[in-house]
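The complex appears here without one of its protein chains, the remainder shown in place.
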Amino acid sequence: MKTKKLINSGANVVDEMLQGVLVAHPHHLYAAEDMPRAIIAKNGPRKGKVGLVIGGGSGHEPTFLGFVGKGLADAAAIGNVFASPPPDPIIACAKAVDGGAGVLFMYGNYAGDVMNFDMAAEMLALDDIEVRTVLTTDDVASAPSDQMHKRRGVAGNVFIFKAAGAACDLLYSLDDVERAARRANSRTYTMGVALSPCSLPQTLRPNFMIGEDEMEIGMGIHGEPGVARGPLKTADEVTDELMDSILGEMNASPGDRVAVMVNSLGSTPMMELYIMMRRVKSRLDDAGLVIHTSLVGNYCTSLEMAGASITVMHLDGELQRLIDHPCDCAMFTR
Amino acid sequence: MKTKKLINSGANVVDEMLQGVLVAHPHHLYAAEDMPRAIIAKNGPRKGKVGLVIGGGSGHEPTFLGFVGKGLADAAAIGNVFASPPPDPIIACAKAVDGGAGVLFMYGNYAGDVMNFDMAAEMLALDDIEVRTVLTTDDVASAPSDQMHKRRGVAGNVFIFKAAGAACDLLYSLDDVERAARRANSRTYTMGVALSPCSLPQTLRPNFMIGEDEMEIGMGIHGEPGVARGPLKTADEVTDELMDSILGEMNASPGDRVAVMVNSLGSTPMMELYIMMRRVKSRLDDAGLVIHTSLVGNYCTSLEMAGASITVMHLDGELQRLIDHPCDCAMFTR
Amino acid sequence: MQAEPVLVLGLIEACRAVITANTDHLCALDCAIGDGDHGSNMQRGCEAVSAQGTALSNLPLPDAVEKIGMTLVMNIGGAAGPLYGTLLMEIGRELRARDRTDDFAIVLKKAIDAVARRGRSHQGDKTLLDVLYPVQDALARSSTLIDVARHAERSASLTAAMRARRGRASYLGDRSIGHVDPGASSCALLTTAICHYFGENHRA
Partner (left out) sequence: MQAEPVLVLGLIEACRAVITANTDHLCALDCAIGDGDHGSNMQRGCEAVSAQGTALSNLPLPDAVEKIGMTLVMNIGGAAGPLYGTLLMEIGRELRARDRTDDFAIVLKKAIDAVARRGRSHQGDKTLLDVLYPVQDALARSSTLIDVARHAERSASLTAAMRARRGRASYLGDRSIGHVDPGASSCALLTTAICHYFGENHRA
C-alpha cells in the first residue's frame, strides 16, 4: 500500500515546496541568486552582525526554513527529503548573510550534515569568511550522557537556534554567539515517541514497521529506531517516560526556569499535544521547575509521522533573555 | 484496527486538553469561573468594545481556542469532539466579554451549533445582554451558490473571525461589527479535499472509509461526505479543482487583492501545503489577482485527517485593513 | 404532584442501559451520514442524568423531567443536546402547567412542536422528529405500549428512504437516502425501552 500524498512528483517535492514558500512569504524570504535551495531572510542579515546559517534535510517543516527571519536565523540551506543540503547552497547562504563579523553554522548532528557543512566551511575559508560550527545534540535518546557529542539534533533545534539567533541580533561577537549557542545546546533536552511511520515522497512506502498497538520511545526524526519499543501507553504514562529521561539529565534545582516544547512529529493532533502538556506541567511542578515559556504544535516534524516529542531547555539569566528576544520569521513570530 | 492516540481516556480528552492549554498559555487565556469550557482572553475584552464569542466542537485545533486573544476573539466556548458546546459555556463567555456594547456570536453553520448558541442568546436576552449572530458559511462544496445560507463554516473561519475581531478591537459599534463580519463571510470561499479519515477519541475507529488511491473533494471537517470521490490526483490537479470552484464563485476583477490560506486537515505535511500554495499562486496570477497575505499550515483541522483546504478571502479596502490589524492570540499572532 | 421516585429512577436507568448497549451502533449510523458521534453524545447525556438520579427522584415529576432536559442540554451539546433537552424541558413545563396528567399525548405534541421550532425542521426531514410525531400519534390513538414501540421502530427504519433536509446529513443530498437517521434510531430505542419499562412495571 502506497501512502497518499498531495504532490506532483517525488523528485520535485523540495523545489516545488520552496517555490510555494517564496510566494507565501515574500516579505520574509528570498532565494539566493541561481541557488533556489539557499533561503535568506529579507530583514535579518546586516553589517557587523554575525550571520546565522542553519539547515538540513527537508521533511521537518517548519524546521528549518520557518525559522529564518529577523532575530533568528539569517538563512537556511535546504536539502532533499531527509538528506543534508550539499555545500553549494550552504556557501550561498553564508555569503548572503556575512556581515563581516563571521558566520555561525548550526544544524543537527548527523554525519551527512557534518560532512556537507564542513566542506562548505573549508571552501568559505578560501574566501576569508570566518565560519564557526555548533552542532545541536539535544536528543537524549540517541546516546548516553557520557557521549553527548554523539547525540542527534531534533526538536530542541528550535530553542537552540532561537537563542543563538537572538545573540546574533543583539550583535554579540562571533566568540560570544558561539559560546551562547553551545550553552543553549548543552542545556536543551528532547525525547520523543513515535506511533506510526512516515513515507518518503520518492518511495511512498512507510519507512518503518510498527505494530497496531505499539509505540517506539526515542525514535529519531527520520525514523531511526529508538531506545525501546513496547505497547502503546496512555498520554500520561508516555509523558512520564519522556520526562523521566529529561529530568534525569537536567540537574536542575527547584525554582529554576525552563522553556518547554511539546512537538508533533507530523500527524499527532494538537489535542493530544496539549493533553501531554498538562502532564508535563505537573511533572515540572513536582520538580519545582517554573515554565517560563512554552510551545505546543508542529515545530520539528517528520513528514506525516505520528508521535510527539518533549523538549525542555534549562534556562539561566542569559538564555531567558535570548529566548524572550523578539523574532519575526515566516513561520514563527515572538 | 484502532487508531493509536496519545490520550488517557476518550471521555476526558477535551477537559485534559483545556487544562494543557491553560498551562501553556497563561498570559493569553483563562477559563471562566466554574466553567472550564469557557475560554476567555486575558487581554481582549474591555469596556465599550463589542465582545466577540466564537466556538464549536473540539478536534479542529487551533480553531477555535487558538484564535482567542487581543485583536481577535474575546472568548471561545468549547464543545466535545465534533459537538457544539452547550449553552452554559457560551453564556459564560458572553458574560465575561460583555463590555456594554453588545456581543457578537460567530461560529460555523451547523445545526447543533445554531441550536445551542440560539438557546444561549435567548437566555442572555433575559439578562439584557444584546447578542447578534453571524454564521460562517465559507464551504463552497456544501451547497450551491443560490443556497449560501445552507453552507457550512470551515477553515475560512480564521479570516472571517480575524476581520470581525479587528472590527471589535477598533471599537466599531455592534451594527458595524455585524456588517463587517457578514461582509467578511460573504467574500470568503473554502474548498477542501480529504485523503484519509480521522478517528474520534471515543471510538478510535476511522469515521469514513476511502480507497487506497482515492480522494474526496469537498469533504467537511467532521468527515461529512463531499461532492465527488475519485482517484487521487496530483497536487496541481487537486489545487486546480479546488481553485476552479473558488474562482468560479468569486466574481473578482483583475487587480483585486485576496487573502489566501492553504490549510492542513491534520496530518498533511507543510511540504504538501506549500506545493499546493505554489499552484494557488499561479492560478491567482492567471486571474490577475494579487495575494495580499497568506497562511499555510494547520489552522482548522479534523484531528488527524489527511487532506487540505484552500481558502480565498476576496478583500476590499475595509477587509484588508481588518485582516492587517494586529492580533495576539495563544496560537496565532500577526 | 410528587414524582414516583422508583418510576423516575427506573426510567432513567432503562434509557441509560439501552443507549449504552447501542452506543457503537448509533455512532456507526452517524458515521454513514454524519460525524460519527451520536452514540457517544447520547451516552454522555444519559450518564450525566444517571449521576443526578437521587436528586431527581425527590423532585415533583414536572421538575424532574425539566431538570433531566436541562441536564441533557448542558451535557450532550451538538444537535442532540438541544433537541432531546428541549423535548424533556417542554414536557416538564407542560406537565407543570396542567392539572390533568393523563393527557400526555397533548403534552407530548406541544413538546415535539417546540423541538421542531428549535431545529427549524419538520416531519419528513429525516430526523428524530420522524419518530417523535408517529409516537405521539400512536399515543393519541391510545395504542398499546407494544404498538407504540413497534410504531417507533418502524418509523425509524422508514427514515432510511428519506432524503435528509436538516443537520449534517442534509449535505449528502440524495446520498443520505438508504441510511437510517441516527437521531431517529436513538429515539426509537428510547421509546421502546420506555414502553418496555412501563409494560413491566406499571401496566398502563
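Some notes on this structure:
Order of writing sets the labels: A, B and C. Residues in every chain begin at 1.
One rule holds for everything that comes next: a residue touches a chain if its C-beta (ideal position, glycine included) is under 8 Å from a C-beta of that chain, and two chains touch if they have at least 3 such contacts.
Since the structure is predicted, the reported quantities are computational estimates derived from the model, not experimental observations.
Among the displayed chains, contact with the absent chain in the complete complex occurs for A.
The chain that is not drawn here is touched, among residues A:Thr3, A:Gln19, A:Thr63 or A:Asn80, by A:Asn80.
Across A:Asp88, A:Asp169, A:Glu241 or A:Glu304, the residue that sits in touch with the chain not pictured is A:Asp88.
Of the options A:Gly57, A:Gly71, A:Gly192 or A:Gly266, the residue whose C-beta touches the omitted chain is A:Gly57. Mapped onto chain A, the interface with the missing chain covers residues 10-11, 57, 79-88, 110-112, 114-116, 118-119, 142-143, 150, 152, 200, 202-203, 205, 207-208, 220, 222-225.
We adopt the following convention: only the chains that are shown with their structure count from here on.
Measuring from the averaged C-alpha position of chain A to that of chain C gives a distance of 53 Å. Rounded to whole angstrom units, the spacing between the C-alpha centres of chain B and chain C is 31. Chain A and chain B have Cα centroids lying 29 Å from one another.
Among all residues of chain A, none touch two or more other chains. Among the residues of chain C, none is found touching two or more other chains.
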